[in-house]
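One protein chain is absent from this view; the other protein chains keep their places.
Chain nomenclature is as follows: A and B, assigned in order of appearance, with residue numbering initiated at 1 for each chain independently.
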Amino acid sequence: MGVPTAPPARERTGQVALSAHGITKYFDGKAANDSVDFSARCGEVHALLGENGAGKTTLISVLCGQYRPDSGEIQVDGEVRRFSSPRDALRAGIGVVHQDLRQVDRFTVAENVVLGTAQRVDRRAEERVEEIAGELGFHLEPRAVVARLTVGERQQLEIVKLLFRGMSTLILDEPTAVLAPQQSEQLFGALRRLADSGKAIVFITHRLREVTSAADVVTVLRHGRVVAHRPVDGAQPEELARLMIGDEAGPRIKAEPAPTGEPVLELRAVACGTGRRSLHGVDLTVREHEIVGVAGVSGNGQVELAEVAAGMLEPDSGDRRAAGETVAFIPEDRLATGLVGSMTIAENLSFRRFRRAPMSSRFWLRYRRLRDHAHDLIERFRIPVTNDNAHVASLSGGGLQRVIVAREMTEAPELLVAAQPTRGLDVVSAQAVRRQLLDARNGGAGVLLVTEDLDELLELSDRIVVMLAGKIVAELPRGSATRAELGRHMTGAHGDEA
Amino acid sequence: MDFWIDALSTGVVLGTPLAFAAIGELIAERGGVINLGVEGMMLIGAVVGFVTGVNTDSVPLAFAAGAAAGGLLALVHALMVVGLRVNQIVMGLTLTVLGTGLSSYIGADYGSKPLKHDLGTVDLPLLSSIPWIGRIFFRHDVMVYLAGIVVVAVALIVNRTRVGLWLRAAGESPAAADAAGVPIFAVRYVAVCLGGVLAGIGGAYLSVVYTRSWSDQLTAGRGWIAVALVIFASWRPLLILPGALLFGFIDALNFQLQAKGVSVPSQYLSMMPYVFTLVVLTVVWTRQRTRNWGMPLALGVPYEREGRS
Partner (left out) sequence: MASRFEKRTDVGLATRIAVPILAVVGGLAAGALILVLGSHNVGDAYSAMWDASFGTSRGFEQTLTRATPLLLTGLAVTAALRMNVWNIGAEGQMAMAAVGATFVALHAESMAKLPLLLLMFAAGAAAAAGWALIAAIPRAWVGLNEIITTLFLNYIALLQLSALINGPWKDPTVVGFAYSKPLPPQAALPFIGTTSVTVGIYIALGVALLLGWMLNRTRLGFSLTITGGNTRAAEYLRLGVGRRIIFVFALSGAIAGMAGVIQLTASSGRLQEGLTGNYGYTGILVAFLARRRVGPTVVVALLFAGLLNGGNALQATGIPSSIAQIVQAIIIIFVLAGESLSGYRLRRTSSAPTATAGPLRPAEEAS
C-alpha cells in the first residue's frame, strides 16, 4: 500500500463525521462520563469546554479507542463502530492529539509518523512529511530525532502524524496548554485551514477565550455530563462560564496591595544545566508579604527556577540565599515529586516532621504521634479523606494537592515556592489553593508562584517576571501587565532573546 | 597454531547454542520484555529434543520438538507478564526453576541412552578451502550456518522492516506504539515466544549435536550467558555473532587447556568477558547516560492500556 495522499476537498461539509450517544464510563465507582452525547461535523471546529475533572479527557479516550465505555455507542459516518483498541479508531478515521504526546523519543520524526501505518521509512515518506508540514506552516525535519524537538514542534508532529494517515476527524486535548498566546493563534489558524478542507476538528479546552475566538460550536461538560451544546455565534460568554463551573466558584480572589518587607530569597547570577532546561544567570528577589509570579512558555526554565528557589536543585554557579529556615515547596508534579503513592495519607502528611520529636525519639518512630498530626491536618485543611490509612495514590488530584498544601503550610514557612499549584484541579480545590497562597502572603511569607495560567498570575501576583530561555527577560508590576504584553515577552517578540 | 585454530573452530561450535538463545532473548528484550527463564527454556529444549531424537531417530524432528518445548514455556512467560502484568524478573526466575525441574524429570531415564543419528558436517564449497578461516568457520554442521543466517536475518528485520519498527516501538514506548495503532500485545507475545523457540533450538543443539547425550543441567548455565550476551552486545543483533564467538572461544580454550593438562586457572579466563562488559558499561553509563548502551527504555515495564495517570 502506498503513501496516503491528501484527500480532495470534501463536499461533505456539514455532514456528521463522528457521533457518540449515551457514553458512560465509571472509574472506581464514580461516573467520569455520564450518558454523554457528542457529535462532530465536517468543516466545523467544535470546542469541548469544561473545567478540570469534568470528564473531557475520559470522553476523548473513549472516542479514540483507548477506553471501552461501560455503555453507549459510537457512530462513524452513520455506521455503528465498536473500538477495542486505538487501532480500530484510527482505522475509522479518528485521530487524537493527546496532552501527553505519545511519541517514541528515540525515533526520528519520519519514523514516528510512519509507525503503525503500512508505509516504510523511505524517501517518499519523508517527502510527504515535509509536504504536509509545509501546508500548515510547520517546520519539521523528517530525520530529526524527536527527543531534540521543542514541545511546540512535538505537537506539530502529532498533527502531521494524523494527517499522514488521512484522518478525517482530528481531536486535540488541551493543545494550548504548553503554548504561548501567539503560538496558540498559529495553531488555531492551522486548525481552521484543516476544517476548511473538510475535516472535523474537535479541541478540548477549559479556557473560554479560545472557544469564542476559534470555535464554531461548543459543547460544555460538567461533572461528567453534557450541560450545553450550542453554536458559538450568539452564545454569551458569561452564560458559558456559568454552565461550565456552576455557581460554586464564588467571587474570584483579588489580592490587596500591601507593603513588602525584607527579602526572604535572593538569587544572584544563578546558572545550572545545559540545553533547553537550564538557567543562564538569573537574578531574583522575593520579599516578605509579596507574591512574585513567573510567566513563561513551558520548558523555558521555570521548573528549574522553582527547584533552585526551593533549595532542591543545586545551581552550578551563582548564589542562593534564603533568609529563613523554613521553605515550603508545592511541586508541579504532585505524585511524582512531593508524595510517595504507596505510603498512607497519614505517613505522607508526616514527611516534614518525622525526623524530629515528638514523632521520633532516638531511633524509634512514634506512630501514635504521626497519626495524631495527620488527623489534625485533615481537619484543619479539610482534606477529603475517610481513611487516613489508605494509600495516598487513591486520592484525586484535588485531594493530593490538599495533602501537599496542608503538609507544607503548617510549617509556617518564610518562603513558599509553588509550581503549577492549580493545574488539573477542579474549581473548588483550585480556589482553596489560591486562598492558601494569599493567606501565606498576607501572613508575611514571600511566595514564588510559577504558573501557566495567566489569569491566575494576573490575579494573585504583586509582581510578574517573564522567563525565556533560562533568563528573566521582563519584570512587570501588577498594574501594568496585560495578557498581550506577557505573551509578547514570553515568545520573545520584544526582541528579548539576546 | 593448530591449537588456536582448533580452539577457534570449537569456539564457533560452542558459540552456536549461545547465538540462538541470545538472539531469541534479544528479540524479546527489544520488545520490552526481559526473560530470565532462558536457562530453563534451553534445558527443556535440550531434553525434549534429545528424547525425540532417541525415539524417532530424526534430527529435524528433534529440533522441531525442542523448539516447540522452548516456545511453550515462553508462552507461559508471555501470558503471565504481558497478559497478567506479573513482574518479569520473578516470572523468568520461576520458569528457570520449572524448566530445570521438568527437564530433569523428563530426562530421568535417558542418561545412558545413545543417540544414533549424527548430523554430520558440511564443508562449504570454496569458503572452506580458505586457509585458516576455512577451518574455523566453514567446516561445521548445518545448524552453525543456520545460526549465522538467523542472526543476520533478525538484524535486517529489526532494523529495516515495518515489523521491526513495531518491535522497537513496543520496547521503547508502548504507549506511543499503542496510540499509533501498533498491536503491541501481539508483538510482545510473538517476540517472547520466538525467544523461547530459539532458546529451545539452542538447547537442542547441545544435546542432539554437540554432546549427543543427556545429563542433568546439561546447559551448565549457558542460558544465563545468553542473557549476559544480549547486554554485552548492547542489544544490537549483529554484535551477537562476535559475542557468541568470544564466549564460545573462551569455553573451548578452557576445555583444550584442561585436555592438555595445563593447569591454567581457566576461571579467570572465563571471567574476562563479564569483567570487560561491566567496566565498559560503567564507563559508558557515566559518560553518556542518555544513550544508555542501547537498552530499550520500556524494558521490564508491563504495559497497561487503561492505566489512569
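Throughout what follows, contacts are C-beta pairs under 8 Å (C-beta built on N, C-alpha and C of every residue); 3 or more make two chains touch, one makes a residue touch a chain.
Keep in mind that what you see is a predicted model, and the values were worked out from it rather than measured.
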In the whole complex, of B:62, B:76 or B:226, the residue touching the missing chain would be B:76
The one residue from B:18, B:227, B:252 or B:298 touching the chain left out of view is B:227
Per the whole complex, from A:28, A:79 or A:325 the residue touching the absent chain is A:28
Those residues of chain A that touch the unshown chain are 21-22, 24, 26, 28, 31, 34-35, 37, 68-73, 80, 82, 219, 225-229, 310, 312, 329, 331, 336-343, 347, 351-352, 354-355, 360, 363-365, 391, 393-394
On chain B, the omitted chain is touched by residues 76, 80, 84-87, 89-91, 93-98, 100-105, 108, 224-225, 227-228, 231, 265, 267-268, 270-271, 274-275, 277-278, 281-282, 285-286, 289, 295, 300, 304, 306
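Keep in mind that, in the parts below, only the chains that are shown with their structure count from here on.
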Chain A to chain B, mean C-alpha position gap in Å, rounds to 45
Touching chain A in the complex, chain B uses residues 161-162, 165-166, 168-169, 172-173, 175-183, 290, 297, 305-306, 308-309
Within their complex, chain A touches chain B through residues 27, 64, 66-67, 85-87, 90-91, 96, 98, 100, 102-107, 111-112, 114-121, 147, 161
